[in-house]
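Of the protein chains in this complex, one is absent; all others appear in place.
The letters A, B and C name the chains in turn, as written, and every chain counts its residues from 1.
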Amino acid sequence: MALNKVDINVQPKEEGYVPKSKKKTFSYIQVLPVVSFALALGIWWVIAELELIRLPTPAEVIMQLYVMATGTVAGQPLHFHVYMSLQRVLIAFVIALAVGIPLGTMMGWNRRIEKIFNPIFEIFRPIPPIAWVPLAILWMGIGEAPKIFIVWVGCFVPMVVNSFTGMRYADKLLMDASRTLGATRSQQFFNVALPAALPSIFAGVQNGLSLGWMCVLAAEMIAAREGAGFLILQGMYVRNEAMIVSGMLIIGLLGFLIAIFLRYMEKVITPWRKEELV
Amino acid sequence: MNNVKLKNNFFTENYLSILSLSFFFLFWYYLVASGIVSDRILADPITTIQTFIFKLTNTSPEGATLFQHLRTSLILALTGFSLGAVIGVPLGLLMGWYKPVDALVRPLFDVLRPIPPIAWIPISIFWFGIGMFSKSFIIFVSAFVPCVINSYTGIRLTNPTLIRVAEVYGASYRETFFRVGVPSAVPMIFTGLKLALSTAWMTLVAAELLAANEGLGYMIQMGRRLARPDIIIVGMLTIGAVGALIASGLQSFDSKLSKWRS
Amino acid sequence: MKEIIKCENLCKTFFTEDGEEEVLRNINLSVKENEFLVILGPGQCGKTILLNIIAGLETATSGRVLLEGEEVKGPSPERGMVFQRIALMPWKTVIDNIELGPRLRGVPKKTRRKEALELINMVGLNGFEKAYPHELSGGMKQRVGIARAYASNPKILLMDEPFGHLDAQTRYYMEEEILRIWEQDKRTVIFVTNNIEEAVYLGDRVLIMSKLPGTIKDEHQIPMERPRDYTDQAFLEYRQEISEQTELAL
Partner (left out) sequence: MNQEVSSITKLEEYKKSREKKVEVRDLIKAFDDLLVLNEVNFDIYDGEFLCIVGPTGCGKTTFLNVLAKLLPATEGDILIDGVSADPKKHNIAFVFQEPSCIPWQTVEQNIRFGLEIKRLPANEINKRTEMVMELIGLTRFRNYLPKELSSSLEQRVVIARNFVMQPDIMLMDEPYGQLDVKLRYYLEDELIKTWQELKPTVLFITHNIEEAVYMAERILILSNKPTTIKSEVIVDLPRPRNFADPSFVEVRDHITDLIRWW
């Protein structure tokens, strides 16, 4: 079959190279995700029905979600628990932002500030935020304060670390370029170092938020009367596995929404970056 | 910008750090000694050191020496961590290399991925009680996810030219996986391992705070119950130091293995 | 013609823990107004460091750099620089990158915007004002680098192997482009390269540097007129003559 001799003068974009053996499995790939979901649901249903391990069937989970959404758990409606968790994370996150990023950037930009604060920071950095729970409770009882403090530690450390590396390893070439254009030291800070460090600072914000989200769950499981973490622990105590699993799905969904929000914010704050691969 | 002074001794370079550290410890000591902060909620540095030495060999008050706590925690963390790595890394590599595996596993993985490892504690205790197995399972989950993600990214970033080099010499797609794909993913695999380790170490503490009768997490929990801030601080600093030690071990192993990177 | 830049026995030695490394040894050169001077040297011969010293990004161990007779310390907009790794601000659009110099010097918005648009036209980037660097090809990015240097209205343009990273075909084209831009808005140029053909194609005069420690080994006037042809007889003779002087950097 003679192909039509197409007279193209525009520069053709040669197809991205795909190793030849990968290509031939293209046909049934689209079907697989559907298959795997169906498979997963099927397996879940079978295990639940046969009581191999105490696992609620998907139907029970949906029922549980409905019950919790309309009724109350430990005296509070579902959205209240979710609201409390998010509120704790938000407060801690904002404080961490206000303290962590300036400290990290200043330490990265000025050696003297680094020499002063870094040693102390290095003592506390390796301590996992959840290890602060006992001391926090000892200091602040079991109200809101200790939970917000734990989440603050979780958000604070990655923000400082990433802002520091972002500033310290900002591309020297860009600094030189700005100097040849007549930039003063402070102009270099605001016009070059800070924007160049932005992606790394933002990575710190992302890590901080996901770590903070983990910490609020831990804090709520150890000493709380409300919150998403308390929800799933409560499910454990009343031995209602449907409540645990639905609680986990809610937490997973919230985590997912936070991640989507952050990816969107990344586009807003650093619109000039290429799409990452994965 | 001019050339570095030939001989810069340690003191002139770091006098600021030494000053700030000593100020920090003095301030900490002053807070407790002067009674501004009661010694029932904060222990001064001297007491902390004394307790540290005491705990090295004594089991009181919570029933195990520091070493026994550390041993329990390490065994738990490292079993969960190595299981997570041994299963997570190969899976991530296979997902990144073979489209069918990616299409099959990816949806499941993407559903479970946003659930933080700590959220697995209740269901794990519900299923397996509060024994060793339950906590190892939780730590396995916490280490498994970062290993899969970073190995997957690592192999996806393989330089396509190197794949063609192997294929031109007649290497099958499978052989290219071992000769080119896996070695080029090694640096990212290590990034995943380091992340997995820190997550595992943190999840361990959470699990031990909730349900344990030995381990560093249990020790600091008991410190709170017995109003012994010195035991809490000793426990916290040990957790931090050991975590940092293992991380630096992994780092040196990593820099040896991927020194080929520019 | 007036002398713009003069270097008087410039030396540079790096002092590191494991001993001293002498990089430049009494470099003496002077560049006339609107002269296109090429400094040609093998890979590691300190030519980039020499350029950085003239630009004021690095200080010499001894010797002086005089701009129109006065000694200079530190960088200044009169000495515009074009870098091998291009060094555009990835977060700024093309026009913002070009306006950076004037903005830092406090030039009012309207005038610097007008100048920037003229420069974009001069370097042939019409229509790409709002593009980000990662959307541009290598050649186009370097055009922005050139426009940015011109925006500071420099007395001298310092170019550090600006086409070193481009593929062969783009490189030939960019060599023509830089000459076209230079003819349009004449400035004194010091162009550093390790490519002999590029040196013969571009330079009024070519200085050849030896391997480390870098010294000026030889000087060649290239009185051919422009635009020159890579394959014409005289060009090949100059190329051969200079090729024999340069040291092979395997």
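What we mean here is this: contacts are C-beta pairs under 8 Å (C-beta built on N, C-alpha and C of every residue); 3 or more make two chains touch, one makes a residue touch a chain.
Everything numeric in this text was worked out from a predicted model, so none of it was measured.
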item: Options B:39, B:167 or B:254, residue touching the unrepresented chain; value: B:167
item: Residue among C:21, C:71, C:118 or C:167 that touches the chain left out of view; value: C:167
item: Residues from chain B at the interface with the omitted partner, ascending; value: 161-162, 164-172, 175, 179-180, 183-184, 186, 258-262
item: Hidden partner interface residues of chain C, rising order; value: 43, 167-169, 194-197, 231, 236-237, 239-240, 243, 246, 248-250
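Definition applied: only the chains that are shown with their structure count from here on.
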item: Both-way neighbours, i.e. chains that touch chain C and touch chain B; value: A
item: Result of counting contacting C-beta pairs for A-B and A-C, higher pair; value: A-B
item: Of all other chains, the one whose Cα centre sits farthest from chain A; value: C
item: Length of the line joining the C-alpha centres of chain A and chain C, rounded to whole Å; value: 45
item: Whole-Å gap separating chain A and chain B, where each centre is the average of the chain's CA atoms; value: 17
item: For chain C, residues contacting two or more additional chains; value: 57
item: For chain B, residues that touch 2 or more chains besides their own; value: none
item: Chain C residues within the chain A interface of the complex; value: 52, 55-57, 74-77, 79-81, 83, 85, 87-92, 100-101, 104-105, 132-134, 148-149, 152
item: In the complex, chain A residues that touch chain C; value: 171, 173-174, 176-184, 187, 191-192, 195-196, 198, 270-274
item: Of chain A, residues touching chain B in the complex; value: 17, 19-22, 25-26, 28-30, 32-33, 35-37, 40, 53-54, 112, 115-120, 123-135, 137-139, 210, 213-214, 217-218, 221-222, 229, 232-233, 235-236, 239, 241, 244-245, 247-249, 251-253, 255-256, 259, 277-278
